[in-house]
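Every protein chain of the complex appears in place save one, which is left out.
Read from first to last, the chains carry the letters A and B; within each, the first residue is number 1.
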Amino acid sequence: MIAYHHILETLRRITGCSHLELRTFRDNVRLEVPREYLYPVLQHLKEGFGFDMLIDITAVDYLYYPDARRRFGVIYCLLNTSTGQRLVVKTYLDEPDLHLPSVFPLWKAADWLEREVYDMFGIVFDGHPDLRRILLPESFADYPLRKDYPLRGRGERHNFPTLSRAES
Amino acid sequence: MALGLPENVFIANLDKLANWVRANSLWPMPFATACCGIELMAVGASRYDIARFGAEVMRFSPRQCDLMIVAGRIVMKMLPVLQRIWLQMPEPKWCISMGACACSGGVFDTYAVVQGIDRFIPVDLYIPGCPPRPEQLIQAVLDLQEQIKKTGTLTGREFQRRTQLQTPHLRPAAPTDLIVAPGDYSTATLRWPADDKYPVHPSRRLPLLQDN
Partner (left out) sequence: MPLELVETWETTSNQKQYLWTLNFGPQHPATHTTLRLILTLDGEKVVKAVPDIGYLHSGFEKLGEDLNYNQYVTIVDRMNYISPVANEIAWHHVVEKLLGIELTPRCQYIRTILAELARISDHCLNIGTAALDLGAFTPFLYAFYQRELIYDIIQEASGQRFHPSYTRIGGLMYDVRHEWIRKVRAFVQSFPKAHSDIHRLLTRNRIFVQRTKGIGVLPRELAINLGCTGPVARASGVVRDLRKDEPYLAYGELRDTFQVVCATGGDCYARYLVRMEEMLESLKIIRAAIENLPSGPVNIDVETKEVLPPKPETWRTIEGLIQHFELIMTNRGLNTPREEIYGAIESPNGELGFYIVADGSDRPYRCRTRPPSFVHFAVFPYLAVGHQISDMVAILGSLNIIAAELDR
């Protein structure tokens, strides 16, 4: 196990970014990174500190979150398979410019996970080899997990032709 | 035996014979999408053993089947597939909608799940439950057999007679109270290519189903 503050110090030194922050809640350790430094930080975590497994990528829309200042948070859950150490890396994005670097070159697992985030939130991952919708039909034009999209949709689910006995 | 028939010869109504044959050799097409599909498998497995009622020949090709069992929720992306498979099945055909999801959307009242497949294809029998117990499915098959035995004819006239609509075809595909956001299908985000010469409402058209 490498101590988390040691990781923080090293990352601050290597990337030259002083805005890295470490937060702890229960057994989760969360590293908050400005998004310009996201890729170098993740690269160092993988190559320098052995976080060789990408468990999950997800996003949160903070539109109605109390006291939130940024719209989207993107979350990377990492795991070091030899020591069992976990780290959650988080970065924030705001509305017009929803672009992040793709981490597909580091972890191949990012392929589908990033596509899902794109599908559900509309966050674009630059450099992703094949960024298409994954769960919803291609013709779907909205991002359903954003908070301003209604739970029951906008009528898409019933926008289909009806077959009757006589027709079939 | 009063007529002096030899043994093993029966006199019966040919219609009845046809019905008897149809009813007791239903070949289901398991359109199993979700959890209900596992219960459907349980019905086929050893404890419940649907073979006792002549409906165990699960064929996965729609061309060979006459009973479609829709087990599980049907979502936006799957519905065109379901309709296409229903069209590929030859007459006579029946449809059982198994489980709350297929009947009405069940617990999934969300943007992606179709709230009841009977909005889009004809359904003969509904099985409630989430998932229905295997006994319920067996009962449904028995009920359907009962229905087939009562209504069928040898030449299959009743299938030709089915020209009037038996589905909720005439009601709007989505009741407006279900649409939370303002707007109707024309403002919905999923659009079919426009086609003016077809006077049907865009939501009722069949764009995806023509065989190419």
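The rule we apply is simple: contacts are C-beta pairs under 8 Å (C-beta built on N, C-alpha and C of every residue); 3 or more make two chains touch, one makes a residue touch a chain.
Small disclaimer: the values here were computed from a predicted structure and weren't measured.
Every visible chain touched by the undisplayed chain in the complete complex is listed here: A, B. One chain of the complex is left out; on subunit B, the residues touching it are 31-35, 37-39, 41-42, 45-47, 60, 72-73, 75-78, 81, 85, 107-113, 130-131, 133.
Residues 25-28, 30, 52-56, 58, 60-61, 64-66, 75, 77, 81, 84, 86, 88, 107-109, 111-113, 116, 120, 133-137, 144-145, 149, 151 of subunit A touch the missing chain (whole complex, contact as defined above).
Rule of thumb we're sticking to: only the chains that are shown with their structure count from here on.
One finds 41 Å separating the Cα centroids of subunit A and subunit B. Within the complex, the subunit A residues that touch subunit B are 136-137, 139-142, 144, 149-166, 168.
In the complex of the two chains, the subunit B residues touching subunit A come out as 75-77, 79-80, 83, 86-87, 93, 109-115, 119-122, 162-167, 169, 173-174, 178-181, 183-185, 187-192, 202-207, 209.
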